[in-house]
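One protein chain omitted, others in place.
To keep things simple, chains are lettered A, B and C as they appear, and every chain counts its residues starting from 1.
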Amino acid sequence: MSTDTTQPTTGHPASPAYRGLAGVPLSLEPLNRKDFTSDQEVRWCPGCGDYAILAAFQGLMPEFGITRENTVIISGIGCSSRFPYYVDSYGMHSIHGRAPAIATGVATTRPDLGVWVVTGDGDALSIGGNHLIHAMRRNVNMTIMLFNNRIYGLTKGQYSPTSEIGKVTKSTPLGSLDQPFNPVSLALGAEASFVARTIDSDRKHLTEVMKAAANHRGTSLIEIYQNCPIFNDGAFEELKGPSAADALIPLVHGEKLVFGRDGQQCIVRGPSGSLTVAATAEVDEDQILVHDAHRADPAFAFELSRLTDSGVMHQSPIGVFRDVERPAYDDLAREQVELAQQGTDDPEDALQTLLDGKDVWVVA
Amino acid sequence: MSTDTTQPTTGHPASPAYRGLAGVPLSLEPLNRKDFTSDQEVRWCPGCGDYAILAAFQGLMPEFGITRENTVIISGIGCSSRFPYYVDSYGMHSIHGRAPAIATGVATTRPDLGVWVVTGDGDALSIGGNHLIHAMRRNVNMTIMLFNNRIYGLTKGQYSPTSEIGKVTKSTPLGSLDQPFNPVSLALGAEASFVARTIDSDRKHLTEVMKAAANHRGTSLIEIYQNCPIFNDGAFEELKGPSAADALIPLVHGEKLVFGRDGQQCIVRGPSGSLTVAATAEVDEDQILVHDAHRADPAFAFELSRLTDSGVMHQSPIGVFRDVERPAYDDLAREQVELAQQGTDDPEDALQTLLDGKDVWVVA
Amino acid sequence: MTKVQTLDRVVIRFAGDSGDGMQLTGDRFTAEAATFGNDISTLPNFPAEIRAPQGTLPGVSSFQLHFANYDIVTPGDRPDVLVAMNPAALKANIGDLAHGGLVIVDTADFTKRNLTKVGYDENPLENDSLQNYQVVTLDLTGMTIGAVEQFGLGRKDSSRAKNMFALGLLSWLYSREDGGTERFLAEKFAKKPAIRDANIAAYKAGYAFGETTEVFAHRYEVSPATMPPGRYRQISGNAATAYGLITGAQKAGLKLFLGTYPITPASDVLHELSKRKNFGVYTFQAEDEIAAVGAALGASFAGALGVTSTSGPGMALKAETIGLALMTELPLVVVDVQRAGPSTGMPTKTEQADLLQVIHGRNGESPVPVVAAASPADCFDTAVEAVRIAVKYRTPVIMLSDGYLGNGAEPWRIPTIASIPPIDPGFATGTNAVDGSGKQVFQPYKRDPETLARPWAVPGTVGLEHRIGGIEKAVDTGNVSYDPANHELMVRTRQAKVDGIVRDIPDLVVDDPSGEAKVLVVGWGSTYGPITAAARRVRATDRRIAQIHLRHLNPMPANLGDILKRYDTVIVPEMNLGQLTMLLRAKFLVDAQCFSRVRGLPISPSELAGELTEAIDGLATEK
Partner (left out) sequence: MTKVQTLDRVVIRFAGDSGDGMQLTGDRFTAEAATFGNDISTLPNFPAEIRAPQGTLPGVSSFQLHFANYDIVTPGDRPDVLVAMNPAALKANIGDLAHGGLVIVDTADFTKRNLTKVGYDENPLENDSLQNYQVVTLDLTGMTIGAVEQFGLGRKDSSRAKNMFALGLLSWLYSREDGGTERFLAEKFAKKPAIRDANIAAYKAGYAFGETTEVFAHRYEVSPATMPPGRYRQISGNAATAYGLITGAQKAGLKLFLGTYPITPASDVLHELSKRKNFGVYTFQAEDEIAAVGAALGASFAGALGVTSTSGPGMALKAETIGLALMTELPLVVVDVQRAGPSTGMPTKTEQADLLQVIHGRNGESPVPVVAAASPADCFDTAVEAVRIAVKYRTPVIMLSDGYLGNGAEPWRIPTIASIPPIDPGFATGTNAVDGSGKQVFQPYKRDPETLARPWAVPGTVGLEHRIGGIEKAVDTGNVSYDPANHELMVRTRQAKVDGIVRDIPDLVVDDPSGEAKVLVVGWGSTYGPITAAARRVRATDRRIAQIHLRHLNPMPANLGDILKRYDTVIVPEMNLGQLTMLLRAKFLVDAQCFSRVRGLPISPSELAGELTEAIDGLATEK
């Protein structure tokens, strides 16, 4: 008797090119974005940033090559969490905040599934904060896409844990009081092995970051700046359009941390030892720091994460902050089970032996 | 009619010397440690590190000068969480993981109370992780003492979120798989304004750190390494006794990061930009970093936090990692209420006006 | 799809600038209603001029539609719903709207200039002038432009599709099929494919918007009534709850601390209270429902009135902490604005299926008083009652409301603050016992002999220092105790304390005009309206029916058992599968039967009246 419910993967090409998806069967025929489009009408507000993210995801999926049926998307509750309905794969629109926990069960029992979590800033960081940080420290193999619109969309516009201090919302008519989380800093403090940030308005960057996440084995967290035109319009305005080049600090592994339309700005280590933005023209070239996403020590990535404003947004690094190798929880868990199962002959006999124990007596 | 339940503070000296306790009435007569000892027999196992922490706390309280009746201790569930029973103040031994949330309600409504939270590594970081990080980002005025014995004591020895990878416990007979949290890193990632670490075996250091925490307005997190002789004996052995000087890196604001019995080791910024331990004799004196707990940017404190081993403990900084000014949530919340109340004449009239609203019609 | 079952009639008026296509919109909606099988009656209203200046009062065009599930003869006197596409349309029509009516406003044109043009000094959407209505403000124009972007129309043409966005929204609100309108548009604009697609897209976007954003509860209803003399205003259930909590706290001289987490349909309690800090109200939007109730309990420990508000799923999460509240015997008010479950269910739909959850949904023997509001205005009295019980008995109290009550509004006879009795927090101020050695001591679990309430000794009170918690407490001293006899005594004492609240609950008075009814209808919560309407209908046919309605679900009024036993048939209409019914059967061994409807909608009075009639006639035949 087999205790493995995995579908046969025979006939599929060996394994996807992306390390996070290793073990997931590949589709025999090439798929296209339509294959990842379900029959459900997309129901976000006009202009919602969620559309662009969905489109990028659907556009990218065929490239991974994995089958639709081995693709699983788990979401929580929120506007963003309607995402699974629109992708023609297996999916669960679960309950508020719990998607990473649910995905942990999926990922641990099934190495042959590609697992994505879709969540919002309230879902992931308010009610679900604990599951998020624990998933990251465990490094369960999944990609978490955190749609950060810095507001509660679905419940009509209360402030969220990423809203800037002083935000006036339905629940904070006199302005909010709490310091927001910086999701990247939080993730790095929680031992995350892969942390990235991208933005709804840049399809190419979105796609690149999603690919990098899929290529990472373990938990990948992608914070996605997402505009909510209804309840928090323009939250990322300064990071978009013509001003984007001066506001976004692209993080590219192995490349100098230079940004601005003409590369006129750069990141250096200031006299206090802290990272600061400097004018490229005014510093020695070798002072300009080179991005290194693979450092074992998360401190450098953390320093970079602090370059993001916590109030109104004027500046923010995007790209992969950190991407390091660390065994994935689910790989290890399966290894333990497989090791334990080695040499087990007939499972039914083994079970009988277990039930019998060591000290049996007989009543005649 | 008054909506203030605060007891009159008349006759009390103005305010305590410690900023976190500003507004808490001082005792007219000097108190001593016995005053902070309840009539309940202390019921930890022989040799438990909790005893020393309790003793340090009780020894220190009189120095703060605040009245016993304005002292409130809220704990969760765990061995450590029995703490409130032993201190003759107001206290609540609540439920697992929720103490920071409960304390938030206490602190917000009562500026005249000194609020302490006592919690364990399971209580604070496993089930209570979300409340902990949210309390810290909000900066609610309270001191959280996290007794970290890297094990679940009360439930008889399962591994905890701070246990080292590979730990064999009742629930992980083949060894644990999850990367532990570094509580200091986690706190820094969660925007904490005060984060410190100390150890049960060093009464003087314990006391100093508790004082520093009380002097900080907002949430102060103190991680306390605490030995559990029954289920995790010796977890901090290398940080104690004769080897302590070589293993503990004392953090003192404004002082050089030098440690070891003869100051033979020090912290410098290595060529990669990361902090590293170096031999004092082998580096230039001005390369040795000076501790700065007051930097606005938490990155330096974060870098220091990474000097702690995450497996078996051989090295760890102790002292105050970070101590910066940031408005406390509860101070701001009270300010909003007080401002809103200004100019309110008779509250009953005001209420009637509210009920009436703007558009009343009369049925005769 | 959806039938509008619980509404007997609705009057909608679409109003906008002449160029806004209001007539088309009205026509289409009428067509949808007609197709749907409603009886209809309409009243189009054009500006006198062919093309009045844009944005002015004379330029307003409107279309009124009355549709109903019975014969109607007029287009309705006062609209229940007003869709206003600009300031002029609002100004011109708002006066006709019934109190509590729904106003949907397109905010796009609410600029200073346009406001001035029609004589508004202030933006009416930003002051309290629309307080007596349910106002939904939306950037219809902006959203429409967003929705049709892809069709490459100019801004002006794009924005013209906003009437279809509005229609889509209304169609969703009244659960209409959209096929007809789509076909209509396809035909009408067959030659202008971009315009056609834009209109269809706008229509669909409006529909989708309604569905996605939880902006609306479902429907509303204006119940006409003959009213006792007094001063009245319009009030929604969630506002009434907030006001009741403020009033209760003030009457007790306590700060009010709301710890909560947003959730439909309870969020408005937070929104309302967060505007009322001038009453010493603290509102704390916590990280989740567990933290919310935890912080509220902390506030109660500190001597404030701790309150938490939520809906079903959040209620489930709070269970453990409510257990701690009942073990620590601290006042706490928990407001559950119920919605359709289970799980996420249908967040914007109403239901009353949390009754057994709030009564039984905690580990161990954990009795908690439960009160339920019967109507939007009744939320006020129920909230005050919840505060009174919580403070007097030192106990968590659960107040049940539901989506229908919370979002619904009705005229409210405004009470005089002075007429509401004060609530005595009775804080402990000194020792209350003598120990073995003759020393005066404070015992935190020494109870008031009558109420069985324990003393509420607030931090800051000298000499009363004590520790409480969730582990079983020794009688009187409150020390940790694992003693079996003590546990048994404490379990029974906590039960007796809650049971004893019955002393404060007035006996039920049966509404049985004839005094000879054989059938009793028993209700609780928001079924009050439908049950009352159904009873009236039944009585109008010269049949006899008795009615009682429970505010107190735990404990129940003392004379309830006697009343139940007096009737041949007991019918309990509930928007669940029979939750009160089961409690009544268990407690009184009466063969109560549930009239159960679980549709996310209020019970239909006519359906219920039919059922009651059958029951009455059935009994008559039997004899």
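Criterion: a residue touches a chain if its C-beta (ideal position, glycine included) is under 8 Å from a C-beta of that chain, and two chains touch if they have at least 3 such contacts.
Remember, predicted model here, so these are calculated numbers, not experimental data.
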>> If I'm reading the header right, one chain is hidden. Which shown chains does it touch across the whole complex?
In response: A, B, C
>> Considering the complete complex, identify which of B:28, B:45 or B:312 is in touch with the unshown chain.
In response: B:45
> For the full complex, which residue in C:359, C:417 or C:616 touches the chain that was left out?
Replying inline: C:359
> Considering the whole complex, which of C:26, C:341, C:478 or C:573 touches the chain not shown?
Replying inline: C:341
>> Can you tell me which of A:19, A:33 or A:98 touches the chain that was removed from the display?
In response: A:98
>> For chain B, which positions touch the chain that isn't shown here?
In response: 41-47, 77, 79, 82, 95-97, 126-127, 129, 152-156, 158-159, 161, 170-174, 229-230
>> For review purposes, identify every residue of chain C that touches the missing chain, sorted by number.
In response: 1-3, 5, 175, 211, 311-313, 315-317, 319-320, 323-324, 326-327, 338, 340-346, 348-349, 351, 353-354, 356-357, 359-366, 469-472, 482-485, 487-488, 491-492, 494-495, 576-577, 582-583, 585-587, 589-591, 597-601
>> Touching the absent chain: which residues on chain A qualify?
In response: 1-7, 25, 38, 40, 67-72, 74, 77, 84-85, 88-95, 98, 101-110, 112-113, 130-131, 134, 333, 336-337, 339-341, 344, 347-348, 350-352, 354-364
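We adopt the following convention: only the chains that are shown with their structure count from here on.
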>> Between B-C and A-C, which chain pair shares more contacting C-beta pairs?
In response: B-C
>> Could you work out how far the Cα centre of chain A sits from that of chain B, in whole Å?
In response: 31
>> Distance between chain B and chain C based on Cα centroids, please, to the nearest Å.
In response: 41
>> Averaging over Cα atoms per chain, report the distance between chain A and chain C in Å.
In response: 38
> Got the chain A residues that touch at least 2 other chains?
Replying inline: 126-127, 129, 161, 174
>> If I count partner chains per residue in chain C, which residues reach a count of at least 2?
In response: 277, 287-288
